[in-house]
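A protein chain is absent from this complex, but the other protein chains hold their places.
Take a look at chain A:
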Amino acid sequence: MRRLIQRAASAVLVTAALAASPIAPGIAQAQEQYMAVPSSRVGPYSAMGTGYYGGIIDYMTYVNKTGGVNGVQLTWAECETEYNAARTVECYQRLLSGPNGQKMVVFDTLGTPGAYAVINRMAEDEVVLAQFGYGRTDAADGRVWPWVFNAAGHYWSQIAVKMNFMAQVEGGVENMRGKKIVHLHIDSAYGREPLPAMRQIAEDWGVTLVEISIPPPGLEQKSQWLQIRRERPDWVTFWGAGSGMNATGMTEAARVGFPRDRMMYVTFGGAEEDMVPAGDAAVGTYVVANVVPGKDFPLVQQIEEVVYGAGEGNLANPERVGTVYWNRGVAAAVMWIEALKNAQAIHGKAGQPVTGPEFRDGYEALDMTAEKLAELGMSGMIAPFKLSCEKHDGSGRFKIMQWNGEAFDIISDDFVAAPDESFIRGLVEASAEKFAADNGLSVRDCP
């Protein structure tokens, strides 16, 4: 009961604070860099939003408490999007200028619908759209999309990695001929995003691909799973959104007796918050990770000590430190800060805030080598990668995890790559070039 009263009291305080201002300002100091946080803390995607944006804010707090970015303190403002594209646009407009008058330099919607809603404003407003493992796939072509990045890998790489893993389990690509895969997805652009790459690989390998969609919110999937039972596929790739749909996918699979160790979940369906509600039905389900969860990384331990030790953690439940979404949020924020450092170095502004175009240059200069990752205390948390003028996506490599009923077991020793990375890159460039041609956009010359 005491806990209940404490929660109710903190709820009242939060409500009062939010009522006072729709945008809650963070720290304000002399040399400061303003960052925008369009979070989604309520609604059906709240488990994802609280973890991811909690990780971002915790890392920024950690940076501030350990000296800032070459002395520059970070300030931030938060706006609630409820993972809704229209609200994301509203938040974008609100957050564009911060309480200290600075303009935002980076925007991270944590969702494909929100990213699509604002993507065409980036060049005009000179703001970086830092998609982190989601969003418009062909924006990985920096020649067409100079202001958009995807440092955690996109859905075409992800599906290629999954099919590569299936081939490994089946004993090689040659054994995939004649196999059947069902792509079970939410009936939205996000659910269909991996299909161009998936269809092509399936055709090349002689795999039968069956596409079945689920209307949101997806709490009832009986007809889809009966179809799957009739199709008798060898594998199911699940592309759901929201833990309700994701958990139901596994419980329905159990109801029709489909083995969970033949199911591969998308990165936005494969978190503890998706697995736990499904109980025993989730055991055995495969998930790919662009950022590996866990507390074994020195960076995670330092944040726990410095931020949570001081009672300044953003998560209401500190036990969520080290979970899938929190670690992903931390990694996303690491990219922001490394981009800031790069921008300061490139433009000779050490110890000073940077502008949007300068930040863009810094993001494009990200070179996350194995040594750099070790220095940051996140060795093995993400695969090394390097961005460039034309290449705006990360490594495109993922680790394979399997849910054991309580936590994820990492079952691939190293990050798994797509079977033919140049093929995926070719698809990205072809799609971006077509978009540029269809919309009369100029294609940037890269050295």
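Assume contacts are C-beta pairs under 8 Å (C-beta built on N, C-alpha and C of every residue); 3 or more make two chains touch, one makes a residue touch a chain; residues count from 1.
The rule is short, and it goes like this: contacts and distances are computed from a predicted model.
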Can you pick, from "Hydantoinase/oxoprolinase family protein", "Na+/H+ antiporter subunit D", "Amino acid/amide ABC transporter membrane protein 1 (HAAT family)" or "Paraquat-inducible protein A", the UniProt name of the chain not shown? "Amino acid/amide ABC transporter membrane protein 1 (HAAT family)"
If I consider the whole complex, including the chain that's not displayed, which of A:Glu174, A:Glu203 or A:Glu220 touches that chain? A:Glu220
Among A:Gln131, A:Ser243 or A:Ser395, exactly one should touch the missing chain; which is it? A:Ser243
Looking beyond the chains shown, say which of A:Met35, A:Val118 or A:Ile212 touches the absent one. A:Ile212
Give me the chain A residues in contact with the hidden chain, please. 1, 3-4, 7-8, 11, 14-15, 41-44, 46-47, 50, 187, 211-217, 219-220, 222-224, 226-227, 229-230, 242-245, 247-248, 251, 254-257, 273-274, 276-279, 281, 316-317, 320
